[in-house]
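Here it is, the structure, as structure tokens.
Note that one protein chain of the assembly has been removed; the remaining protein chains are unaltered in position.
So, subunit A:
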């Protein structure tokens, strides 16, 4: 019998008294542990007792080792099948770590029943072993592939090599005592590794490595301007931007005549340039950089800016030009009005034009409704110093509200009354509640596509949507600020932000034609609608 390394305890060599003790306890333990082996002879106690410590170091060690193994077994529950293999390399123990590794030939000498009857003949034929191995001893052998599969990677790294050598010797080795060639060992090893896909780590693309190097470099030098532009990034790899949260500037150490430059602020003025890549979506990681001041995503392929951009409350300058944006998130407008955003470049983009869009309501700064769109699209005439409204964003119009059902499909036409009484409440649906819980749980990451393929297609769609929302940094209702996954309402608000588009260089001229931008708002329930529409809705008794 041999023990694999992993279960081998770093026992000290037994003192001369110990064999006696073991002699008494041994048969009982064996019986209770391995009831299947009733017919196999028990170890002859005299041999153990008469072992003299003056033997050769190698064999003595082997002996004591067997015994200590035995002790170890006894302390474990009998129901647990032990990981046994039939070979024991004495040199591999912790006791004599520096001893030379035994060769293949030497190992084979000691194969046999594992508790005592050592085979001393080194020339024993392999065929003899084969016959022995037909008897199911209930002992796990190295050739059991399924056992190797179930092991943890950390365990495997410890004993995998040893196990595989045994495997190749026992299963593949047909040439008797010939040592196995190295290449076959490697093959077996690679097969076992291949069964565990989690262990294979794909090499990171070169552009990602370059990007990580740049980020690390900035972190090392305390440089708060991170330039990842023209880096051929198809997406922002996970973990690339997160370290920038902790970027700290280093004080500039200047020679003796200290100038004004030496007294710069150490608060990082974080600037991130991702221009000229081929990003299609923005990962939520970007929005964790809450100290970000300047963000450039110019010249990418972004179709939508996630609403989570609202978290970048320090943002002062943003550039989204040359993308595939049809609308902007409402939260960007919030950053202009309540946040710090002063310069926002959004053109050119294939933005919706108010001339082509359906408009439900036109607005004026006074809040009164005007009939003709031309009035709304023109700034009021003023004289003298520019009033505040010549600077501020102006709400020009509101588009119609589109409603979605709990599955996320658009609902057309008027809502029927039974549905309304049930669904008009702003309580999230159970789907919504559980999806939101999904996005917040860590298990969601481990859910593979293979697992989800067994689910109903509708659920797969919802889960995919939830994952997208989660990757984009989450959504929160633009009316009640509750987090949600499936939008129940959606509408476009048209705001003119031309002063912010040119970086607040000057007010609008009197009577200037407004060029409103589309901002999309999302609501989490059917009561989360534009304020005036909701008032109309509330007239209807529920």
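Just so it is clear, a residue touches a chain if its C-beta (ideal position, glycine included) is under 8 Å from a C-beta of that chain, and two chains touch if they have at least 3 such contacts; residues count from 1.
By definition in this document, contacts and distances are computed from a predicted model.
As stated in its UniProt record, the chain not included in the shown complex is "E3 ubiquitin ligase complex SCF subunit sconC", which appears among "Chromosome disjunction protein 3", "Integrator complex subunit 3", "cyclin-dependent kinase" or "E3 ubiquitin ligase complex SCF subunit sconC". Touch with the chain that is not drawn comes from one residue among A:297, A:435 or A:492, which is A:435. Of the residues in subunit A, those that touch the hidden partner chain are 406, 422, 425-431, 433-438, 440-444, 447, 455-456, 458-459, 462-463, 480, 482.
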